[in-house]
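Only one protein chain is missing from this complex, and each of the others stays in its spot.
Labels for the chains are A and B, by order of writing; each one numbers its residues from 1.
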Amino acid sequence: MSGAANPIMTIDPSQEDPDKLAVFESRVASGVLIEPGDWMPQAYRTGMLRMAEHHANSEIIGALPEGEWITRAPSLRRKLALTAKVQDEVGHGQMLYRVSQDLGKSREDMLRDLCIGKTKYHNCFNYPAPTWGDIAMIQWLIDGAAIMNQKTLADGAYGPYVRTMHRINMEEAFHFKSGEDMVLTLMSGTKKQKAMTQEAFDRWWGPSIMFFGPQDKPGCQDMPPMRWRMKTETNDSLRQRFVNRFAPAARDLGLVNHVCEKDEHGIVTGKRVDESCVPDENGNWGFTEPDWDEFFRVIRGNGPCNAHRLALRRFSYEQGAWVRRAIAGGDTTLPPAA
Amino acid sequence: MSKIRQRNFTFADELPPHADGVMHSYIAYTARKDDAPHRYAGYISAPDISLAVEYACEHYGQDEECTNIWVHLVEDLLETPCAEESIDPDSGADGVDADEDPAWVVFTQNHRGDIHIETATLHAPDSKTALSRAVARHGDSRVQVRVVARDRIDSTEPDQLIWRTHDQTYRLARGYSKSVRTKWAAVRKAEDIDEYRKDDIENHF
Partner (left out) sequence: MTAMQDMMKDPDVNLVLSLADDLLMLGHVQGDWTGLGPILEEDIASSSMAQDDLSHALVLYEHLGNRFGLDPDVIAYERDVADYRCCDLVTMPDEFDWSVAFVRRWMVAHWADPVLDRLAMGGKDLEDRCRRLRAEQGVHLSYLDDWMRRLGAGPAEARERIQAALDRITPLAGMLMEIPGRDLDVDEDFCCGREELFNEWVTAMDAVLSGAGFIMDITLPARDVIGGRRGEHAEHFIQQHAEMNEVRCEDPGAAW
């Protein structure tokens, strides 16, 4: 699953050669894809590096909450599917780190920066997954959001990232179908299963809405991330599309859309029906804006699970150091990336 | 939850130093069937080509049916700059291949953003000549041509088991499509399902 473009990344094109920049922007605007040998603004290189790195970090950390349930999956098929999904996420991280590596940062440096919290990853993985229902919801809602986002990223301008997104999306389809299958099974199951699934929906609807990043700033379509087709659709547009897809689907499943209050552990402490969650005359479903203060609190490291996720990742990194030392070859310098 | 995932960790202030040693970058290609062209799959980081092949089998070789995998060092490719829309084949020079010259595999990229696909094998005395001939023969309507010496490509064995023989549908979208369709049909109107499915990914493993 993905991250959106780092929601607080800023790009400053003012330092670029203006003539070359104009040619670059004209090519991008006309739909040309940028390949590694092309001239690119330094800010574009940096921006794509950070975007792919953030996305890779999100995959690597995203493997952790779902990985908690591999040992407890309630059937062999679900156990196999969950293991494969978490494995896919590691694979996606591996592919995305490569994109950033080609732009000038080593995988080792990226993993180290992730471990110490210097670089970020997608906010939604800082929330807990306390039940099996959460696994179903993550695969339905979060992977559903990721697919919507990633389809637009596959329309982007940077060739290596686009190629990677195509391959990732081909696996993402399985993640989403598996998630749908689980949610559909649970919501046609026992009373207990339905209650568990409703509670998981309450926990994950907010993070799903926030998945697409903060509300659009005025003029964002003219800013470099969209002008340079690093992003091809705005946060709000994707968000509305997500709600239009999932709100009626949830309703038909028998789920109720709630406005929830949560404590610092991500546990719902109070809820009321979201009366705004109905379609308007244009077919756009309403939704209550999530708590954007919470979004920024969590990004800054104060979410329910930030510390634990990073700690587990760092532990895994440190424990594995001897294996990396054991297997690495001689001490010549790294070959240049293609 | 397994015990390791629940543990409270404590760390030193600093991360341990970088691992010593060097990893090389390899490119992997997979073939879906015998005699099908090898298609770019992705990169592998490994200390040597033998482990790179093993890794490629378990990573890219598990995405879809796969009968053969090629792997080569990134530095072993020589390629043209990426053209805007099409290479001019006259920018290359064709020649007569001598069998005693080394073999080179030609990969081509049709459009910017596409993957590279095995196109042909030719013989040439060196990489520059190989690339020049490849451009002349295969550059038309392509944006990039790449050559790699055949003996620099490691391959899996002809009958090597890569894609598993036991049921893999648990990890494929098609393993769930029918079940999901049936279950949605029990709770939603057909037109609502159709609308909902517009955001599905159509192209998948």
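Quick note on the criterion: a contact is a pair of C-beta atoms (placed from the backbone, for glycine too) under 8 Å apart; a residue touches a chain by one contact, two chains touch by 3 or more.
Quantities reported herein were computed from a predicted structural model and do not represent experimental measurements.
Student: Over the full complex, note down every shown chain the hidden chain is touching.
Tutor: By the stated touch criterion, the chain not on view contacts A, B.
Student: Hey, which of A:Q15, A:S30 or A:S75 is the one touching the hidden chain?
Tutor: A:S75
Student: Any idea which of A:S237, A:S276 or A:Q319 touches the chain not displayed?
Tutor: A:Q319
Student: Consider the whole complex, including the chain that is not shown, and state which of A:E89, A:D102 or A:E180 touches that chain.
Tutor: Answering carefully, the residue with contact to the hidden chain is A:E89.
Student: Given the full complex, what residues of chain B touch the hidden partner chain?
Tutor: Residues in contact with the chain left out: 1-5, 44-46, 50-51, 54-55, 57-59, 62, 161, 164-167, 171.
Student: For chain A, which positions touch the chain that isn't shown here?
Tutor: Counting only chain A, the missing chain is touched by 60, 63-64, 67, 69-76, 78-80, 83-84, 86-87, 89-91, 93-94, 97, 107, 132, 182, 185-186, 189-190, 192-193, 312, 315-316, 319-327.
Keep in mind that, in the parts below, only the chains that are shown with their structure count from here on.
Student: Using mean CA coordinates as chain centres, what's the gap between chain A and chain B in Å?
Tutor: That gives a centre separation of 24 Å.
Student: Please give the residue numbers of chain A that touch chain B in the complex, ascending.
Tutor: So the residues of chain A touching chain B come out as 32-38, 64, 67-69, 71-72, 77, 80-81, 84-85, 91, 94-95, 98, 101, 107-108, 112, 115-116, 144, 147-148, 151, 159, 162-164, 166-167, 169-174, 176-178, 180-181, 184-185, 187-188, 241, 245, 248-249, 252-254, 311-312, 314-315, 317-318, 321, 324-325, 327-338.
Student: For a test of understanding, state which residues of chain B touch chain A in their complex under the given definition.
Tutor: 1-2, 5, 7-9, 11, 15-16, 18-25, 27, 40-43, 45, 47-48, 51, 59, 63, 73-75, 77, 81-82, 84, 111-115, 144, 170-173, 175-177, 179-180, 183-184, 186-188, 192, 196, 199-201, 203-205
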